[in-house]
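One chain of protein is taken out of this complex; the other chains stay put.
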Amino acid sequence: MKKNIIIKNSIIKSCANITLPIALILGIYVILHGHLSPGGGFQGGVLIAGAVAIVFTAYGYKEVLSLFNAERAKTFEDIGALGYVFLGTLGLIYGYTFCTNVLWHSTPGKLYSSGTIFWMNFAVGYKVLAGLGFLIIMLVSNLYQTSEYEDEEEK
Amino acid sequence: MTSYFSNLPIIAILAPFLGAFLVGLMGGRKKLLNVQRSIAIATTFTSFLSLIYLIKPVILDKYIVAYWMGNWKPESQWAIGIGLEVDAFSLFTALIIAAACFLSAIYSFKYMEEDNGLDKYYVLFQLLSASMIGFVLTGDVFNMYVMLEIMTFAAIALTSFRNHLYKSVEAGFKYIVIGSLGSSFILLGTILLYSQLHTLNLAQMAALLHGNYTPVSILALAFMLTGYAVKAFMVPCHTWPVDAHMAAPSSISMLLSGIMSKTGVYALVRILYMIYQSTGRPEMEFLIIFWGTITMLVGITMAVVQTDFKRLLAFSSVSQIGYIMVGFGVGLSVNKGVAVVGTMGALFHMLNHATFKSLLFLCAGAVLHQTGTTDLNKLGGLSKKMPYTTAFFIIGTLSISGIPPFNGFVSKWLIYQASFEAGYAPVTIIALMASVLTLASLIKVIQSVFFGQLKEEYKDVKEVPLFMRIPMMVLSAICIIVGVVPNFVSKYLIEPAAFSIYNIGNYIDVMFEKGYAAKMFKETVSIPSMDYTLAGYWNPLSWLILFMILLIALILFFSFGYKSSNNKVIDDLINTRYETFTGGEKEDYNHLGENDMFWGMRQDFGRYFRFIKGAHSGVVNDYVLWVVAACAIVTIYLFTLM
Amino acid sequence: MEALKTLLPQIFYVLIFPGFLFCFIFGLFLSGIDRKMVARMQRRIGPPIMQPFYDFFKLVGKDHIIPRKASKKVFLLAPIFGLISIVIIALFIPIFGFTFQNNTADIIVILYLITIPALSLVVGGSSSGSPFASIGISREMVTMLSYELPLVMIFLAIGRKAGAAINGNVTFSLADISKYQSMSGIMISKWALIPAAIAFLLIIPAEVGTVPFDVAEAETEICEGPLVEYSGLYLGIYKLTQAVKMFIMGSLFVALFFGGSGFSNIYLNIILMIVAVIITIVLSVSFVRSVLGRLKVEQTLKFFWTVPTALSAISLILVYLKF
Partner (left out) sequence: MLLNYIGSFLIIILGLYITIVKKNLIKIVIGMSLMDSGINLLLISIGFRQGGTAPIFMSDLKPGAFFVDPVPQALTLTSIVIGACVTALALSLVIKIKAHYGSIDADKVRRLNG
């Protein structure tokens, strides 16, 4: 396995500098407009998690590890999932079935018009960005840390 | 509509999911470990309890619970939401699953204490339980697929949980390759079916597909059969569970073997009986019975030659699935009376297999926990050190080989009767022989693990702690109780489940509205009349009383002899007449390893055993090829005969 | 009072007549006859017919030793369970139309109950911790495997034959088989079932564990195999179980192939049964035992999976072809 290759390519870096904010903004947009346009929590989450991959391609794994905290991503993922379950359970609490839309009271087409669906999208997006981000971080760090890993094995 | 029980199915699914995320939130802090354990036990118990509350409406009052997520009810008789639908068969399977998960959670309490990363274990464990319950309660094909995938991932991760062992990692990899191949087949079948019917709801699929077979739907059937056969360990798709059961922690092996295989069987039954309504199709009946018989035979002959405790149990599990599928195959028979016997036998065997195989795996786990190995050649003589485990294992052995009055007898007998009455005499003979071979393979385990000579290195082995003994106790109690009162169990659990399998019209009507099934079928859908007379139950109670009388009399009579011999053994250490007779050999040389057992048989059938052992080569590519070949054969068979 | 009225005959059945006492006396008696017959065939005078009784009571009087390595409870309980299960079979076997226990599927119950004595031998021998016992139990399991296959096929053939006449399909009830034989003549008179009867006669020695097929207990090679550590009372129980098994197999043969209505008098029926069982056992056990030597374990397997299996398969096929 190739080790210790530090990627320093100015073209990639400057491209990443441009695309990174776009990816983030687009991701957030897609999450928030999940009920109005194609897309939703999952797609937006993937877009945001793609930012991790962009950082990796441009700045290498050290940067990724210093920027993102894998442990916290794991926690965030659980929070997102719990939020989804809680929002779903709201339907039960209000006396309907699971996932029933209980907050709905607005005109269609507006940003905040879909009641629980909006918040569910948000929760899913949160979960996915944390989860996929965690996945990418893990894969990246595994790629470069096999030697450390083998030491663990001998213990 | 909104009765007290209408929300119970979703609670049963939701509780373990919620618990999983909560445990994940807590992270790997040592202080919170006990909290996490309690959460796992509490959530599995919650789902078990909510399913128990469903027994009265669903099983006793024959009510089918339909539940639409988000209140998205069908729009002009077209399902647009995701629905849960709980009939007696779903509930029956779900009850087995929830009970086993609860017991496994208790068992894990002490069994897993030496491992690290336990928070991840409990997250995955609860995901596994939740997805299995969700799988059987859902009324939506794609939801089934999603639940199946969650289940597969959790199971793979749990299989390779002890990733410092090479076998866990290898088994996990084989599992993921073959398992995801099976999942892909299932997805392919599902979407092919969707392309024809444009719906994913189980009930609606059944209604639309009635008498409406096209090449697409037959291709979908072939893919789905193979895909779920991978999940239900049917030969030749049985290669992953064997490795996985061997490598996983025993609390998980129990779930994988005893319970997860049932989800595959559940799906096969739903596909055959409900979606494709193959009841009365002799070609489907033949396919399933033939497949089941092959499974039975290959599983058990492989089990006889194994040298690893858990691997042997896994292969025997494969053969037990064969029994279940033979029963369900007979259930497709034209002859209603015979079909009911077959279905009931299969359902009963599902219950029984879940209990005794879980029990056996927990015993294997106890041995592994105390000695650190499951190699039959290394173990020996543990019965004096672990008397309870030995007793439980013997109970499990007697149950699985169908010795009366344990529970395996009842279901196996129903399956024999059904297959023989349906005119498949060779199947009955093979089933009976497989039963004897099961006994032989487990006797091998008893001889080389619990009896025989005690090895030096296991001198200080102790009995397992109480927390691990409780689930084993419960399971062996179930083994005995179900065997003693089979009439009661089959009246209140098996018969409603068998009825609900055949009662397709009602299943469809409840999901949509009354008369929908009749409209789609273009004929009146009658409630199937079930004829239980051929299932003439074995009534052991009458002679069990006599059994007890005899037992008490004899034990009273012989207890004097037993008592008087008690003291001599202990104080008479010098007297050589209490030594085992070895013929002058040194003890180190005369341990009969399991390799030498049954050499008489292996000599005669050496060619067969060499072939079948060589076929399980351990190369992933071969196993994938088997699955693909099975799919091809099923496809060709279905296209020629349907 | 009502319960007592139903319970008392049951207790009588279990303890006295077809049950424990009868099995005990008649089994040992049968074993004595067998020994006497073999002796006569070998031109010896032989032991008195009561010799097995003397042997049994002598064994009961002796001290019994539990080896230090053995796990005590299993070691002592295994023989008792074997004896109980074999005695219980006696309750299922009808004596010419008279049954004590009526079940819908007693053939399969019997099929499994018959394996329990062998199983108890296996578990008891295994728990003794002796290497000879380990070899013995592996041989016992292989023997069991070998005779189980033809036995199953014989039972299925008979069940099919009787069931076709009784309910049009198949029956596993001995009472039905007995009824069928009283309706249309004894089973052995049907051509289709004669091979099955021969196969059953060949199975009896293996089931009982007498000479040509006693690979599990081969005294000269492995010192009685599973029984090597047993002594005193518990050895006696094993010997008794073996004797009772001989009786059970004989009467099962009679009930399956020579059953029927018999006489109207129950006592006459019992005597007829006893005579028939003695003839069966002399035919299948004593003759074979005095003529042949012991087979090897793989020869046993090969023999049973060829000759009796083929015979019973012929029967099964003939029955299916409605001969």
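In order of appearance the chains are A, B and C, and numbering begins at 1 in each one.
Here, contacts are C-beta pairs under 8 Å (C-beta built on N, C-alpha and C of every residue); 3 or more make two chains touch, one makes a residue touch a chain.
All values reported here derive from a predicted model rather than from experimental measurement.
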| item | value |
| --- | --- |
| Displayed chains contacted by the hidden chain, counting the whole assembly | A, B |
| Sole residue of B:Val86, B:Leu127 or B:Ile156 that reaches the chain not shown, by the stated touch rule | B:Ile156 |
| Which residue of B:Lys120, B:His238 or B:His616 touches the chain not shown here | B:His616 |
| Full-complex contact with the absent chain, from B:Asp115, B:Glu170 or B:Glu283 | B:Glu170 |
| Missing-chain contacts mapped onto subunit A | 36-38, 42-43, 108-109, 132, 135, 138-139, 142, 146, 149-150, 153 |
| Subunit B residues touching the omitted chain (full complex) | 142, 146, 149, 153, 156-157, 160, 163, 166-167, 169-174, 176-177, 180-181, 183-184, 187-188, 191, 194-195, 198, 200, 242-243, 246-247, 305-306, 613-614, 616-621, 624-625, 628 |
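Rule of thumb we're sticking to: only the chains that are shown with their structure count from here on.
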| item | value |
| --- | --- |
| Inter-centroid spacing, subunit C versus subunit A (mean Cα positions, whole Å) | 72 |
| Of all residues in subunit A, those that touch subunit B in their complex | 71, 74-75, 77-79, 81-82, 85, 88-89, 91-92, 95-101, 153 |
| Residues of subunit C that touch subunit B when the two form their complex | 7, 10-11, 13-15, 20, 64-74, 76, 80, 83-84, 87-88, 91, 101, 103-105, 108-109, 111-113, 115-116, 119, 122-123, 126-132, 134-135, 137-139, 141-142, 144-145, 148-149, 152-153, 156, 159-160, 169-170, 172, 223, 228-229, 232-233, 296-298, 300-302, 305, 316, 320 |
| Contact footprint of subunit A on subunit B as seen in their complex | 2, 6-7, 10, 14, 17-18, 21-22, 24-25, 27, 67-71, 164 |
